[in-house]
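Yeah, one chain of the complex is gone here, protein chain that is, but the others are all in their spots.
Naming follows writing order (A, B, C and D), and every chain is counted from residue 1.
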Amino acid sequence: MHNRFALLVAFAVLAAAPWLGAYPVFLMKLMCFALFATSLNLLLGYVGLLSFGHAAFFGVAAYVAGSALRDRGLPPEVALLVGAGVGAALGFVMGLLAIRRKGIYFAMVTLALAQMIYFFCVQVPFTGGEDGMQGVPRGRLFGALSLDDDLTLYYVVLAVSAVAFAFIGRVIDSPFGRILGALKENEARTVSLGYDVDRLKLLAFVISAACAGLAGAMKTLVLGFATLSDVHWTMSGTVILMTLLGGLGTRYGPAVGAVIVVGLETKLASFGTWLGEVTHIAWFQGLGESVSIVTGVMFVACVLLFRRGIVGEIARLRERRVQTPEHLTGRMMQNDAA
Amino acid sequence: AEISDGVVKIGVLTDMSSIFSDIGGKGSLVAAQMAVDDFGGKVLGAPIKVMSADHQNKTDVAATVAREWFDNQQVDMVQDMLPSSVALAVSNVAKEKHRIAIASGAGTTKLSNEACSPYTIQYSYDTYALTTSLVKAMARAGDNSWYFLTVDYALGASLKNDSAAALNAAGGEVLGELKHPMHAADLSSNLLQAQASHAKVIGLANAGAGTVNAIKTAREFGINAPGKQKIAGLQMFISDVHSLGLKSAQGMMLTTPFYWDRDDASRAWSQRFYAKTGRMPTFIQAGVHSSTLHYLNAVQASGTDSSDAVLAQMRKTPVNDFFATNGVIRADGLMVHDMYIAEVKSPEQSKKPWDYYTIKQTISAQDAYAPLSARHCPLVAGKVVAGK
Amino acid sequence: MEIFGMPLQAVSGQLVLGLMNGCFYAVLSLGLSLIFGLLNVINFTHGAFFMLGALFAWMGTNYFGLDYWLMLVIAPLAVGAVGVLVERSMLRRLYKLDHLYGLLLTLGVTLILEGLSRSVYGVSGLSYAAPDSLTGVLDLGFMMLPAYRAWVVVGSLAVCGAAWWAIERTQLGALLRAATENPRLVAAFGVDVPRMVSLNYGFGVAIAAFAGVLAAPVMQVSPLMGQSLIITVFAIVVIGGMGSIAGSVLTSLALGVLESLTKLFYPEASATVVFAVMALVLLVRPAGLFGQSK
Amino acid sequence: MTHADMILESKGLTRQFNGFTAVNGIDLRVRRGTIHALIGPNGAGKTTCFNLLTKFLTPTSGHIFFDGREITRAEPAAIARRGVIRSFQISAVFPHLTPVENVAIALQRPLGVSFSFWKSDAVLERLRERALELLDEVGLGAYADVKTVELSYGHKRALEIATTLAMDPVLMLLDEPTQGMGHEDVDRVTALIRKVSDGRTILMVEHNMKMVSSIADTITVLQRGEILAEGDYASVSANPLVKEAYMGTEDESLAH
């Protein structure tokens, strides 16, 4: 299967990371966004549906989980499940509407619906409007284990993410995943083969939304608040960038993308100062204020220069070295056949 | 001296790339740096380092940076923290890590009420002071019937509610309210209705682009032509007036905790700021400077940079400088100081660049801010003092 | 005289204002459809070009003292040129690919343009005065209509009309529509398609800029002025369907009016009404009001 | 009431396109287990008729019966699941999958695991073998693992037929199955169709008279949306009306 070994290594490294001086809260945030991006990739990379409204699932789940923990005093595991559930439910409704349009319209519909949800979140009281939902406690796992200690929470989050990733991987390899691939290729044909395309799409959408919701809920649990920026369309944009940067339709690309983008958001300023110091180019000093520009440049670069994304490109270089046998033999056979 | 890890680190956490970058942003960083330089760059023999981060108006980025600063960089004090969402989130982190958070940028009254923290100081202003001072002053002057244009989120609500309460207290009446969504590009419709209400004052319970657009449109429709209705900005920064231009903004009333041209001290500092940035300071940027100095003095005086001692010292010492007069940090963490009612000059009255306000009257700290008794800050109830 | 307890002045005023916003929507969605048709790209940058139009107008007037009317011509041309540049240098390479890359590229360009203008002009925006000839207020008896807004309506409708005629009624239009489907083949008929494509994109963004200039005196000229607008326009495009020009223009006007009436009767919903309508349309007429389902 | 030995029947099948009547009250009867060919001049309404029978178009009026049950209102996918499978006039394949995968997708549906996203794809392994058989049948065995885009037009059509077969249809509707094929392929496909026709019913549109004559049991000639003639090849080709309308006056050699 898909290099299990590499996965185990990665998992081991993550498990050890806090002891190697990595900063747990930051790592947890990374995992949340990695999961978020991967959930989008399930849709974008494997079904070819560009959802420009994934922030809605992420953000709303973040709020609901938050209020579950803070106002209802529910235990974290429940809050996470609720988050995923809310994501799924919202995904079902948005999906029902969105799958009625194909291609690029799909992206616009999801974007618009998400914007609607954003305005909703701005106005309803329980989100705390632009002040955000603050001071969410981490609670006790199964009512017993307190998660206030960063390390404890870290391993919980790690476990949850691992399971979620395994799940998504399985979906991709399942018979269902196969048909999604075909669907991506030629919808009309899939219909004529007797498949109920809309239900297939909807299911994929719901699964993806549920994972996005889980990611959102987990983020609230980690950081202790949920705010409008989680629901805003720029968040959808960011997660698309993560997926694209890492590699559409690659298994682990989105996670890689997430690490880079989140790292960038938090570290760009210091990175800029550093660049400024080493290169003595004053401009870099101001890099911190240009995150949006830098993000834009990354989008452009990804689309124009390496569309396969980081992981995708690496994979291709590998193939290049081991020039794909089928390709060649394919040609030869053709000649024999003719 | 008692300086942990031999350096005092001040982190300016602000929005440099999004909608708040004009009122805080780079300006706040400059202001903080100026304070450090004015102080001599060293305290108790230890160097003072100013760090900064742009949270792009994303709370999660802000909180992660703050945590990272406290845990890995030993930052002693976080500064600015606008907007409210960031202030509230970072305030929680600071409380957890026992470090000082000076919210010079945030105006939400929550910060010194439900959400108050022994480690957080709300320094420049709060929305209550901005609105009530203005409403009371205008009502006394006879402008006692108001119609509100309220932006449909928390800020709008609190601006509107505070002023409505103040208005009723002053015997005035609210003729109506109209909510509008954030990013409403065009408020003309709302203004037309406000006009139709024949209220004496149209109160703008919104901020930034919303306020600016409303004022423009009002001018366009001649709603606030002399002798007609007045427009009151419940939260206006000098940067807003600057971008509007006096032609549109003239004649409107507002409250400000600081005006660069108020006295020699403020003028002197502001001109130095202007020389560095090409803009006159907003009251947030001025607040950053003032509070940073106040902090450093407290460190100096208490001979340590341990949060609790420094905070105690800061509370003990009243603030009287180019920024604040009669300033006191209360138990709820709010720094109360005098406020000023200003009217925006007409192009003719304006003699020099950034010559925008005429200060109409001064509201004393006591009248401007809500009394401690009216606060729901746990710290006040039990009169808990930081750290004890 | 009242309607549903609303002063007639307010209601009729509302209608006209809705019409005006509708016009901005119309010009923008028209440009979007044009570009999408030929380039298969949903031009996210449209909002940024709208902003750029306004910004250029401001610059022209404040730096070179050129007057509004001049800028109404120059700004669109300038933005159009920028557009052609963008198309030649970047978009051109994406035509063989899936739509989504175009959307993402233009999103990137948007962030860059908005970021740059933000770092130069800040976010609180600049004010741009309407030409003196249009500053007056027309007293229509039942309402006061600022002359400028009347002009906005006339001006933008004129542009839409012209565009419609050019595309539906001329041989060039036919070539455009054909190239929309199969550019390679049209090229094989001896038509210089690449040039046609650049010009088409240039034109599309130029009219966005035109709308921007029209908007400058009404809204504050700020780097983010196009951002929230564009998403609404997307919703409108979904509602109308990008099939027919007349369709998208009508939809835009209707929704502009609907939106501002909501401001009057149920302000809380005014931000979401357009999206709600979109949801509704998707339910009852998935292809969009004027779109032919493909 | 419909005849038991008729697998597919249409009654007064009519379709108009804004005013223009493409198919006009056709009563078609396809006998179970036969190969039935629809011929007729271009624009006679053959494809439309097809689209009506496979629900890709809804009739303006008239009824369709499959196996005695009325299917006039059924969904396309539903019809497909009942075993009425069509192939397209313009070839339809999954371009970036290999031919095997193409066929496998079709083979997968009957397994009923299409929605089980929790199962492993191991359950699909056994499909490959069957897929290869089918590809061999249409002579694509050698191309099993090439990307489908790279196949030539003719090969794509062959693949499409293989996919159609994979769904092991009760009734196959083939729209010009040999279009774009070299003669050798034509013969192979003709043989193939004859081979798969036992136990199945086949309704096809075809312009290649050589082929039609060689395998069709019944031929229905359409013209201007109406049935012009019906019967076996001999009787139909003898029919002067048909000669004039379709085959042309010159010697028929030009028609392949």
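Here is the rule we use: a residue touches a chain if its C-beta (ideal position, glycine included) is under 8 Å from a C-beta of that chain, and two chains touch if they have at least 3 such contacts.
Operating definition for what follows: contacts and distances are computed from a predicted model.
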Name of the absent chain as recorded in UniProt (options "Branched-chain amino acid transport system ATP-binding protein", "Monovalent cation/H(+) antiporter subunit G", "NADH-quinone oxidoreductase subunit N" or "SMC-Scp complex subunit ScpB"): "Branched-chain amino acid transport system ATP-binding protein"
Touch criterion as defined above, residue of C:Leu134, C:Ala166, C:Val191 or C:Ala246 at the omitted chain: C:Val191
Among D:Ser10, D:Thr47, D:Ser114 or D:Thr201, residue touching the chain not depicted: D:Thr47
Missing-partner contacts on chain D, residue numbers: 17, 20, 40-44, 46-48, 89-90, 150-155, 176, 179-185, 187, 207, 209, 245-248, 250, 252-256
Touching residues on chain C - with respect to the absent chain: 171, 174-175, 177-178, 180-182, 184-194
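Everything that follows uses one rule, which is that only the chains that are shown with their structure count from here on.
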Inter-chain centre distance, chain A versus chain B - centres from mean C-alpha coordinates, in Å: 37
Of all residues in chain D, the ones touching two or more other chains: none
For chain A, residues contacting two or more additional chains: 119, 123, 289-290, 292
Chain-chain contacts as defined at top: A-B, A-C, A-D, B-C
Interface residues, chain B side, partner chain C - complex: 17-23, 152, 178-186, 188-190, 192-193, 196, 208-209, 212-213, 216-217, 220-222, 239-240, 242-245, 247-248
Residues on chain D engaged by chain A in the complex (per definition of touch): 76-77, 80-81, 85-86, 88, 92-98, 101, 104-106, 108-109, 111, 113-121, 123-124, 139, 142-143, 145-147, 150, 163, 167
Chain A contact footprint on chain B (complex, rising order): 16-18, 21, 25-26, 52-54, 56-61, 63-65, 67-68, 71-72, 83-85, 88-89, 92, 108, 110, 115, 152-155, 157, 181-182
